[in-house]
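Yeah, one chain of the complex is gone here, protein chain that is, but the others are all in their spots.
What follows is subunit A.
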């Protein structure tokens, strides 16, 4: 009926005739659909823009699960071992490709078997398919709930596919286990047959291959089951002590898988129609949003397996967070882990293990407790070390609680910030600085009030600005991190290094160090006063002892900061020397303005009032002084800085990789700068190079 009413008319000619009435540059459009809207529209049927057109490209018909089964193009049973291995490996590759930011439609769901796993006859493939869907399900939940992804990291949409909802997690697991048991029996049977036939079988390559294939498939089943179980444990934060074992089983299985990837059916990369049994790369093309087709290349098996290997390693690392008590160590842990540029899944898992903003156990309350302990260890505020103060004065105790309650959110957000990808983190750090600036403002008030209350109370030690100093310590660290991530993301031009390192050297590290030394003094005072109370006579002796033991805890941190401070100083002076020798390419003068650039580069610090931002004029006056000095003096001064950095590094106890690497940088730069001071390569036309391969923040200087 309806079809009769609709009449299709070819309007091409009338349209072309009508267009003639428009003059050059005229465009007829609806008022609500202007050029801006037109820009984001796609031209239908243009294969470069219309994702759906890919389906019409070849003669091949794209079939979904049911169609393929009906057309006898998709078998559901009688798979060879080779086929099962090939399908499994490709499925894992798809999963990994999804985890690298592509859509499920173009990765995991190109596997037709995953559309209807219950229709699969082969029990191995059925179990593999069900558990893969369950993995997708738990991964999607983990990443979505952790909330540390952006559109470029992860695409959670499942496009309405059923993630094997009718199978419980334990059912999926037991299905795989059944298969594993069966296959192990086969393996044993084959092995015993071989040993019976003995000598004859040794040369029987068929039997050898069969055995190899069986153990290859067996490793894959084991891997999938244990990986699923591992993800579930972290998701539920339940029986976490099982995890290390699950990880090592996965790692062992993965090693076998890596060696046996060649045993499976291999992908056909030339013919998309025959990519792999059961896969149709374009089956979901029409589900994609009407935008330009994003190119998705399924990762190779090799890439996928090495991703899994690294992922397991990362998971092993993040599990350590559950054993950390000290809040500073937790912050440090998050920051260090983020520095290794981990994948979105491991970043999310870490948030699940410690994400007090979104999850309980440990929640905000637990975090506050560990913060209190850290503040106590850091600066020993009398209100925390001396229990009687709080118990005697309710107002003081309320103030202390208020302070920590107020801190909880910014610090928990800071932990979450660490979960985002490094590129986004820089923007977020700038926002964190604003939040911490507000926190600092309130903390100063709280400090002053507690201080006044304590004085009335007649305590032995004064409260002073204990809490503010603790906040200052974190603000300085945040500012340093903000500047340093610019190096990691390769944002700074070489001609900017001078003011960047100057700011680090003259101010940021200095502020951090002064907050630390103030804290150290407080702690020493606290220990002295306890010792005093304990025994009046030996007070002076004990005091000296106490000082020593406590300062030890600070030693490493302070030495490392001093080393970094002097490294930064060294770079600043070298840059000044290079500038005097006119060895740095500078930008075209017409629009380049150093003062404007400087202001914008440090604009994120504007919200912080203590320490207040350093004005460009201050830098300018220093750089003007350097500009009239002979460059040899500047290189000599730089050599001194690198030498000092080296001296600090050499006394740091322990042999950590980080320290060893910085030491290498300090030593190498010292030699290079010495050469520069002697006039080496002075006339060179090659600009100096800065090699960040050893450390992302402190480069090795190279001159030719």
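As a convention for this text, a contact is a pair of C-beta atoms (placed from the backbone, for glycine too) under 8 Å apart; a residue touches a chain by one contact, two chains touch by 3 or more; residues count from 1.
Methods note: contacts and distances are computed from a predicted model.
UniProt lists the omitted chain of the complex under the protein name "N-terminal methionine N(alpha)-acetyltransferase NatC" (options: "NADH-ubiquinone oxidoreductase chain 6", "N-terminal methionine N(alpha)-acetyltransferase NatC", "Transmembrane protein 9 isoform X1" or "FAD/NAD(P)-binding domain-containing protein").
Checked against the full complex, the one of A:161, A:359, A:441 or A:492 touching the unshown chain is A:492. Per the touch definition above, the residue from A:197, A:269 or A:596 contacting the chain not shown is A:596.
Considering A:398, A:427, A:658 or A:689, the position touching the chain not shown turns out to be A:427 (whole complex). Interface residues of subunit A with the unshown chain, by the touch rule above, are 24-25, 27, 35-36, 38-39, 41-43, 46, 48-49, 101, 150, 152-153, 292-295, 421-424, 426-427, 489-493, 496, 585, 587-588, 590-593, 596-597, 599-601.
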